[in-house]
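Heads up, one of the protein chains got dropped from this complex, but the rest are sitting where they should.
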Amino acid sequence: MSDTILEAQRAPTGIRSLSMQQALNAALSDAMALDPRVLVFGEDVGALGGVFRVTDALQSRFGESRVFDTPLAESGIIGTAVGLAMAGWRPVPEIQFDGFAFPAFDQIVCQLARMNYRSRGALPMPVTVRVPSFGGIRAPEHHGESLEAYFAHVPGLKVVSPSNPHQAYHLLRYAIAEPDPVIFLEPKARYWNPGEVTQEPGALEGAVIARPGRHATLVAWGAMVARCCQVAELAAEDGVELEVLDLRWLKPIDEPALAESIGRTGRAVIVHEAPLSGGLGGELAALISQLCFGRLKAPVERVTGFDVPYPAGDLEDEHIPDVDRILFGVRRVLEYGRG
Amino acid sequence: MSDTILEAQRAPTGIRSLSMQQALNAALSDAMALDPRVLVFGEDVGALGGVFRVTDALQSRFGESRVFDTPLAESGIIGTAVGLAMAGWRPVPEIQFDGFAFPAFDQIVCQLARMNYRSRGALPMPVTVRVPSFGGIRAPEHHGESLEAYFAHVPGLKVVSPSNPHQAYHLLRYAIAEPDPVIFLEPKARYWNPGEVTQEPGALEGAVIARPGRHATLVAWGAMVARCCQVAELAAEDGVELEVLDLRWLKPIDEPALAESIGRTGRAVIVHEAPLSGGLGGELAALISQLCFGRLKAPVERVTGFDVPYPAGDLEDEHIPDVDRILFGVRRVLEYGRG
Amino acid sequence: MTTPMPDPSGAPVDDDLLRRAYALMVVTRALDTSAVTWQRQGLLPAYPPLRGQEAAQVGSVLGADLTSDLLFPTYRELGVAVAADVDLVGYFGNHLGHWNGGLYDPVASRLAPIQAVVGGSVLHAVGWALGRALDGENGVAVAYLGDGASSQGDVHEAMNFAAVLEAPVVFFVQNNRWALSVPLHRQVAGESVAARAGGYGIPGLVVDGDDVAAVYRAMRTAVEHARATRQPVVLEAMTYRRGPHATSDDPGRYRSLADEATAGADPIDRLRDRLTASGAADESWFADVDTDATGRIDALHAVLVASSPRPGADLFEHVFVHPTPQLTAQHARWREESDRV
Partner (left out) sequence: MTTPMPDPSGAPVDDDLLRRAYALMVVTRALDTSAVTWQRQGLLPAYPPLRGQEAAQVGSVLGADLTSDLLFPTYRELGVAVAADVDLVGYFGNHLGHWNGGLYDPVASRLAPIQAVVGGSVLHAVGWALGRALDGENGVAVAYLGDGASSQGDVHEAMNFAAVLEAPVVFFVQNNRWALSVPLHRQVAGESVAARAGGYGIPGLVVDGDDVAAVYRAMRTAVEHARATRQPVVLEAMTYRRGPHATSDDPGRYRSLADEATAGADPIDRLRDRLTASGAADESWFADVDTDATGRIDALHAVLVASSPRPGADLFEHVFVHPTPQLTAQHARWREESDRV
């Protein structure tokens, strides 16, 4: 990752304000310019530039051989990516929406994640699968899924989700440069929020503290990071100082960061959009309970989506953890044991 | 489940010794005899009787309309099951091996699990998906997978795994009678182990204590239950009394049973074949840590498969938790804090 | 292996049927156009217009027998819903964001829930048709799919399963030449989905999808063939997606006006010309149809505007027939926390 530089002509000062969608587009463009082996393909990524315009103008810049539309079949997209990687390319396929990763599940789990293993390193899979993910935009069915728990369980995969434009840019560059397959979950609800993207990536492995605090730690990723920061803002008005830990990498999980933060605060609330049962919050709560055993002042709380299919637009605000539900969770960890 | 009776002619005394494979075969046969809407289909379930003979002789008994081979396509099998359920049938499709559930993942997650929801109850899905599962038989790649963490996270699914012939018989009957979709994970390593199957099913919801004890609780399912009982046997020689909790239902998880057992023993070791990270052990450890907060004498231990693809036959005994590794886990919870 | 299929030109089409088709197509067009407006006005979060596919959709429904058959729609099947006389308030429940799949009764309506996975319901049609056949019933399943959907593995599995298991399914392909931004020749190798039927030993038919009479005849023939023989049929209606993929789409990024011009004459105009030429309808009849359509749409609009979201408690309903304790507990906490806010 030494060469993670924004292109000079696009960021003469090294700092610019971009939306996450723009930052991702810039990351793809810069990665393709630097490495001629990078390929971008998927449904509607070419002339259209993707339904979220994350691949905007890449085809005109890099040509139809390096940026191309495929037929409408997600298993086909990932299976083709596996073959392209076998031929020495560095594919960055897009799955148009989270819910449409399921048809590709077999190729991801049984092929992409295992080819390096199966071939004992002869056929590495430097593939970054971009997936516009999570809910919050009133989209139709299957357009609001949280996939991290599924993928974080798959041996051979790494999973990451950025929470702001700066991370989006640098983590995508990092993921593309990785020699291992990375599932890159883009929080589509944050595509249009602007933020500063600086030339200096900062550390790209592990978690980051999005907001420091000392009474309890909120653990989140993707769009929930901004929401947790909002919660922390509100809580601060009441004198409660919440730390927000932006996990970023969902596999591997940054265990030292969890131990450090929650070891300090003694209280943790995990926030995710996915359903509670079997969600990544379980893994996290298990790790925290183990790493901070004896130092926890309250059981780890999980404020999550319910154990229900991701609902229609009207009901998504009831489903995704909102400020109030997170505050209730915070209150539970703060008041625990006080009777 | 009031009508869970073994057929008189096959079990005149009401008790018989069967292997799990025989018990499952009897359950299918009895369920089909009792309910003319039950259908069995999948790859090689007809004339062959399934690669494990679980569907042996069903086709000759119930005819080719109710027991039929499909073409070789797992998504097709589950999608067809969804349609058959829409037409009022009660399908019991087989996925030949765990690893081949992945091509059907989309139909399971996005269709089977959601059709009742999507249709607001107009199109219930009383479908039992049988999957010979887990490892331990030196089979080729993709024939030793543990799927419970994937399926237990899916809203709309229930997941169960029997550990002995008696449970296999009665839980399969129960699953088939259920109006909701059930993923039925059969521990193939235990297919040939005999056991008594009695007419009285006993409670079929929730967990059961496979062996009582007071120093620590081993939480397991499928083939790991027998292994944990073996560990308990060994530990007993040293005066350590381990309780073995057979979870059975992996969704919904029996939280009261966890709270009761581990509330009593204060120590828990979760044992599963699936990789550690993101495994169901995370969910369980999270629940235990929460339910027994302040009463745990040691952090919950997880003794599991490693974060590696299920390996070739030669290495599977290194991968699946064995008696020694479980004993190390037990020692960790027993010795915790003793310095 | 292909069983020969009766010649579709043999199925009779009378003026009555054509007038019925015309009225349905006009209602569909008016509703579709209004829905785009409603989306702009913020009533609907998004909407996928079917403009140009009215003949294909209406003709296909008229060719089926809704006393026995079941239709499996995609997300772009408003014309099917109109022709099948589905409760449109319930149908728009999907597009309003009230409930994924719609709020109409799929069993009584003979229309399976709206399906948002491309190719997702095609296998269900196979299973359902097989199930009816196992019951000795005469039902034919109509699986709606697009040119883009034909690329999905599930669609192949469905055609093969239907042929091998003898499930009476009509795979009704609306080949509208576009799958979002991808044109037919970059999507369907060979450029015809019906041409694939031969590979399964089943009949494949191509029809002018903008000629409602032709669609009706072909559909009728296909449905009756499937019913009589339990052999599935692929029926491909050639048409053109005249609007954007959905209200959020910007076709200017990927297709030219020249391409749009290849769509040819509008299917409603074509039918109107035919009815006029044959004397089966006149200006005043057409005006009445328009008035009726406007009236229906205004009435519907009033109901949709007044319709409210489903209560939050609906989140927890119907996940299971027998809910899990976890879900019940989550429901209880949700209620408690909503009350306390």
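Here the chain labels run A, B and C in written order, and each chain numbers its own residues starting at 1.
Going forward, a residue touches a chain if its C-beta (ideal position, glycine included) is under 8 Å from a C-beta of that chain, and two chains touch if they have at least 3 such contacts.
These figures come from a predicted structure and were not determined experimentally.
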item: Touch partners, limited to displayed chains, of the chain removed from view; value: A, B, C
item: Residue of B:34, B:208, B:259 or B:312 touching the missing chain in the full complex; value: B:312
item: Given C:152, C:239 or C:324, the one touching the chain that is not displayed; value: C:152
item: Omitted-chain contact residue, chosen from C:202, C:222 or C:304; value: C:202
item: On subunit C, residues whose C-beta touches the chain left out of the figure; value: 1, 151-157, 159-160, 163-164, 185-192, 195-202
item: Hidden partner chain, residues of subunit A it touches; value: 39, 65, 68, 70-71, 73, 75-76, 78-89, 91, 106-107, 110-111, 115-124, 155-156, 158, 178-180, 251-253, 255
item: Positions on subunit B contacted by the hidden chain, ascending; value: 43-44, 46-49, 51, 69, 71-73, 75-76, 99-100, 103, 138-143, 276-277, 306-309, 311-315, 318-319, 324-325, 328
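Everything below uses one rule, namely that only the chains that are shown with their structure count from here on.
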item: Centre-to-centre distance between subunit C and subunit A (centres being mean Cα positions), rounded to whole Å; value: 35
item: Approximate Å spacing (C-alpha centroids) for the pair subunit B, subunit C; value: 40
item: Inter-centroid spacing, subunit B versus subunit A (mean Cα positions, whole Å); value: 32
item: Set of subunit A residues in contact with two or more other chains; value: 75, 99, 103, 141-142, 277, 306-309
item: Residue list for subunit C, restricted to those that touch at least two other chains; value: 99-101, 117, 153-154, 319, 324, 326-327
